Each structure stands twice: as C-alpha cells, then as structure tokens.
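After the structure tokens below, expect a handful of questions from me.
Every protein chain but one is kept in place in this view of the complex.
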Amino acid sequence: MAKVIDLDDVAVNEAEARSRYRWRIKVCSSTACDASGAGPAYRAVEQRVEEQGLEHDVQVVPTGCMGLCSAGPLVRTEPRGGQPTLFQEVNERVGADIVERHVKGREDLAEHQLDEGLPFFTRQERVVLSNAGRIDPERLEDYVAEGGYRALVSALRMRPRGLIETIEASGLRGRGGAGYPTAKKWGMLHDAVADEKYVVANGDEGDPGAFMDRAVMEDDPHRVLEGVTLAAYATGASKAFLYVRAEYPRAIKRLEQAIRTAKRQRLLGRNILGSDFSLDVEIRTGAGAFVCGEETALLASIEGQRGQPRMRPPYPTERGLYGRPTMINNVETLANLPDIVRRGPEWFRRMGTEVSPGTKVFALAGSLRHTGLIEVPMGLTLGEIIEEIGGGCPDGRAFKAAQTGGPSGGCVPASFRDLPVDFESLRQAGSIMGSGGLIAMDEGVSMPEVARFYMDFSQDESCGKCTPCRVGTLEMHRLLERICAGEGSHRDLELLEQLSRTVRETSLCGLGQSAPNPVASTLEHFRDEYLALLRDEPVGVAHG
Amino acid sequence: MAAPATDRRAQQDAHPSGDERFALLDKALKRARFEQDQLVELLHTAQEVFGHLSDDVLIYLARQLRLPPSRVLGVASFYHLFTFEPPGDHICTVCMGTACYVKGAEDVVRETSEAFDVPAGETTDDGRLTLWTARCVGSCGLAPVVVFDGTVLAKQTPQDLIAHVRELLAAEDAAAEEEAG
Partner (left out) sequence: MARRQRPNVPVVIDGHEVMAYPDESVLSAADREGIRIPRLCALEGTSVHGGCRLCVVEVAERHKLMPACGTTVVEDMEVRTRSRSLDEHRKLICELLLAEGNHVCAVCVSNGACELQDLAEELGVDHVRPDYQFPRRSVDASHPKYTFDPNRCVLCTRCVRTCAEVEGAHVWDLAGRASGSHLIADLGQEWGEAPSCTWCGKCVAVCPTGALAWKGKAVGEMRHDPSLVAFLSSAREQGEWVDREALR
C-alpha cells in the first residue's frame, strides 16, 4: 500500500521550490477569462519568459478565477518579497509587455494596471475562494501549501460526534438556498442506522446567472474533496457522490483529476491517511435539468431516472439514494468545512452575523461597472454590494432592483439598500438568498418583463410531475406575456395572483413552491408597473 | 504471444452491426458494470460517440442494461442536453441566463435565427448550422455569451455573431471551391 503522505513535507518542499523563483506570474485561466482570450495571453507570457531566458527566475502559474471577470483576462505578478501587481484586459501584446517591460524592465505599466485597492477587492473576505486565483488548481502541492488537508488530519483524530459539534459551534448553514443548519443535517445522518450511508455534493448549479460552485470546483477541487471527506467522516458515510452539471466540463475534469491524485496519496479511498476510515468518491453528471438541484430529484438522477422529485417525508437522511440514508450538501457549504475545522468555529463566527455566520459567495452580474465573483461576509448591506463592490450602474443610470435567488427568488427594490444580505432579511424582503446569483437591474428594465423571463424559465424547467407546477407555471407565463404586451386585463392580474398562491402552496417540490416568487415580489414592490400595462379600468371604477 | 491476444480482444470488441462505435459504448457499459443507475452517464457516452441518440442506440442500451425501452427514452427525453436528431456541422449556442438576457441575448437569438432562417433549437435545412439556446453557461461577467463549436464568445451583439458565422461559412465555401477547382 502506498505510503501515507506527509503534508508538512510537501508544504516545505513546495515553499522551497517557490522561493527559487524571483517572480511568479499568475494568469487567470478560468472559463470567463479564457473566453476573453486568456489562452493566447498565457502562451505569450510563457513564450517571452523562455525567449528572455527567464525560466529560472520567473514561474508562470495558470490559476482559477481572480474574480473581476468583466476586466479579464487578468494577470497578477508577484515579486519575491515585493508588492504584487494586478493587470487587466491582458492580450498577447500586454502579456509580452508584462514580461519584457514590467518584470525585466521594472516599468509599472500603469495604463494596464488594475487597482487592487478597489472596494471590489478590499471589501471581500475570502474563505471559500481563498485559493481561487491564487493557486494552480491542478496541483495538489499548491493546495497543501495553503494549508490543505490539515483539517482532515485533525478531524481524523476526533470522534465523528466531536466534528459535528465543531460545525454546530460554527453555526454554518447550508449555502444552497434555504440556510438549513449544516450540523443538524449531519446529526440526522450520523444517527441513521444502515449498512451503507451516502453523502452527496450538490454541484448542480442551475440558477441562470450563478456560477459560484463552478468556480470552487474548477479553481480549488481539493477543497471540495476535503469538505466531502470531512462530511462523510462526521456522518459515517462510506460513499460520496459529486453531482456536477454536464455544462461544467472543466469542473468535472479537474475533480476527476483531483480524485485520482488524492487516492494516490491516500487522502481518499481505503484507509485514509492510515486511519480506519475509508471513502469512495464518484462523480455523476447532470444532463441539463434545473430541477435536479432539488434534493430528491438529484437523487433520482443519480439513480438513472427521470429527475423528478418525490414527496418528503421520508427525508433523504432517512431514506435517500438506493433507499439508504443520504445527506446532500451544497458545494459551497462543503468548501467552508476545511477552514472551519482548521481555524476553529470561533474564527468562523467572527465573520457575518449572529444567525448567519461566515461569508457568502455571490455571482455579481447585470448592470454594474464591476461584475464577477465575490465573497463577502454575511450581513453586508445590499447598497454596499451594489454600489461599492459592484461600482454602481454604468453610464450614470439609476439602480432599480437587485434580483437574488434566480427563478426561485425575487427582486429587491433600490429602496432596500440598507437591507443586510443574509438568509432571514432577504426572505422578509420577499426574496431568498438562493445559491448566490445577484443581478443588478437599472431603470431601463421593466419588472413585469423580468417576472415573465423567470416564469418562462420555470415553466420550461418544471419536471412535469405535479399539476400546479406543470400547468400553473405555463398559464402564469401566458398571463405575463399578455400583460407585458399591453393586452392584459384586471381579471388577468387577479387570476395571476390566484395562480401564484395555488402553485406556491400545492406544488410538490421547492421548484414549484418557489416558482411564483419572482411574480409575487415584483407585484409587491412594483405593482404600479403592472397596472400601467393593463388595458382596462379596474372593476368597479366608474367611467367618466 | 501478444499478437493473438490483441486479435481476440479486437474480435470481442467488434459489434455485430459492424459499427465500430458500439465497441466504445460497450467499453463504457463494462466500466459501468451494466448497472442500471448508470443510465444517464451511459447516455452521455452514447451521445459523445454517436453525436445524437438514435432509436438503435437507445434500444441497445435498454437491452444491455435490461431496462424497459420506455424507461430509457423517458429518461433521455427528460434531460435537455440529449438530442435525438443529428446536429449541424456547426453548433451555435446562445446563453439565455439572466445576465445575458438583461444584456440583450434575446435579440441575439432572434436576429441570428432570422439571418440564417433557422428557428432556435433547430438546424438549417442545409445541415450546416444548429442554433441552440442554453440556460446559463456561467460566464455572466461576459454577457451576452455565445458558445460556438465549443468556444466561448464574449459580449456578443447580433451583428458580431452573424458576421462571425457568415465569415466562417464563406471561408468553408471558398475552401470547398478551391478543392473542387
């Protein structure tokens, strides 16, 4: 059997190897930067380093997402013992300049620099994304050098119960949407008795406008694996599944590779790190169905069935995959675990709010000057996120509303700028945290139109099993189309509201139950816009 | 000694239909140990190998996994990434995620659809271009996003995309002409 890896050795060797280089040039190679031309930029940097004979002085590192996707491709230079510099919109020419003029010639290339003093960077607090954009995701050594797998080492010395208590003390809540206390879920699986128990990582991030989990899986795959292993150890699961959308081929590839490496180093598989604990991990891919983000539909999909939800109870922790107790955790939730275990629950509690401790990753998009991936402490206000971090709407347009939670969430109007962004506050404002999509809309956007967009999504993504969701969302979409076209009546609006109630209260799963949220929240905050579109007078108003 | 063994393996792997591609599917089936719960994974493999899921392939999978054919088609048709018609030479997928939608993805779809006379979700009559829409490809910072033959194109206007496709098709025409002439 392979020797157990000595993590400290690996870290020391890695630090030594790094110290041989005077410069490290990190090139963002994430999906977004790739699309803006990071590939050619990377090759240009590498080629120039070679041409200038700098291979022994300069290390070029392909990294994951640095966050500010709208300014990509991003490149970061880190001189040994000096100040790092971030460059934006790096094409082949700028890439060459970075090597020849900046690294070699000591020019600062101010015109291409991106100020890391921007609130976009300084207001963030990175836990889940602490390695994203900093390490080469394809190297285990990089993760270990940043403290990776240390949590696993110390967890294996604890009793599973003790690990659950640690997570309980941290107050960690599920990052997938509803904010269910993670330790409570763990406790249920821990207490369930069965010959085999499963842990499932939910990486089926289907909200349009959300790509937080993709970033974690692509940019720091070992963090996800360590998180899964911790969850499995705490709950007594012997097998874990990573359910990843097929739309994320790079995440699948990276995770596959990470699993192979981890197995070789006995960080996964039989007798992990020489202990009695064994865990088998398998990747399962989705195939384009939003509803598979719902726990029971996801399990059906893993079982090779139509991704249709089933009734709860029984809850998956009682009867889940193949009829056995199963716990589903969101990828971001799992990615929080290594740091909580390593740095302690008190450290985690210092971030965020009393009831929603920690940070949350958001995919910031829409009408903003800075868009991309951010991680902020829970409880930051909506205004701080939109105006400071996002830089406000471009071209002097006025910010109108923020959409959170995707098709299951709602629109929070600009007047809520002081609303702390956490699970409870968002729910009170008629939206939900969801998985972390945050889309800013400016004055040019019609809110009934936004509701129509999401209803179109929901009616198409409904699994078709239950009547209210299958037909109700379809009818709601029809009504919204009519209203948006200026052909709706007050009677249509009334029916729309009745349908919202029935679909919300009688649908089988979370998708149907939350599908009316975009309509309900826009009706609550922007009712005037709907009324202005109706073609007739309200019933009971005398005609002059 | 090595040669006959290779021969034997080649023989075993050959499919009765003579279609070599079934050998690849067989390998995946073996790797999956013919377990029924691997159906979605195997459908992925089948689509990768064959380009689309034909009745033959679905029946083959049903037989190999001992599943009712209606179950196999029921599962395959549930997931949007599976396609039952062969796609065109080029696949153009417009992201319709929220960020892209807010930035005008609907116009990109409509105008591209008009320019090449192909409804969204279908392939042109000459089989050269397939126009699809996707839920969210997760590159929201670059909205509106188009994935053309696997390459992500950022911040696309309808004009950008139409010009890109026209250019590509024209280049192909020219190459074909050169070859013929």
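All chains are identified by letter, namely A and B, in their written order; residue positions are counted from 1 within each chain.
Note that in this section contacts are C-beta pairs under 8 Å (C-beta built on N, C-alpha and C of every residue); 3 or more make two chains touch, one makes a residue touch a chain.
Predicted model only: the values in this text are computed from it and were never measured.
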item	value
Touching residue (missing chain; options A:G82, A:G323, A:P394 or A:G464)	A:G464
Residues belonging to chain B that touch the chain removed from view	55, 58-59, 62, 68-74, 77-78
Interface with the unshown chain - residue positions in chain A	289, 306, 310-311, 313, 459-468, 470-472, 474-475, 478-479, 495, 498-499, 501-502, 505-508, 513
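The definition used in the following text is that only the chains that are shown with their structure count from here on.
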item	value
Centroid spacing, where centroids are CA-atom means, of chain A and chain B in whole angstrom	27
Interface residues, chain B side, partner chain A - complex	36-41, 43-44, 74-75, 78-82, 96-99, 101-103, 134-143, 145, 151-154
Footprint of chain B on chain A - complex, ascending	31-32, 34-36, 68-70, 72, 205-211, 214, 246-248, 284-290, 301-308, 322, 363, 365-367, 371-372, 403, 406, 437, 439, 441, 445, 453-454, 457, 461, 463
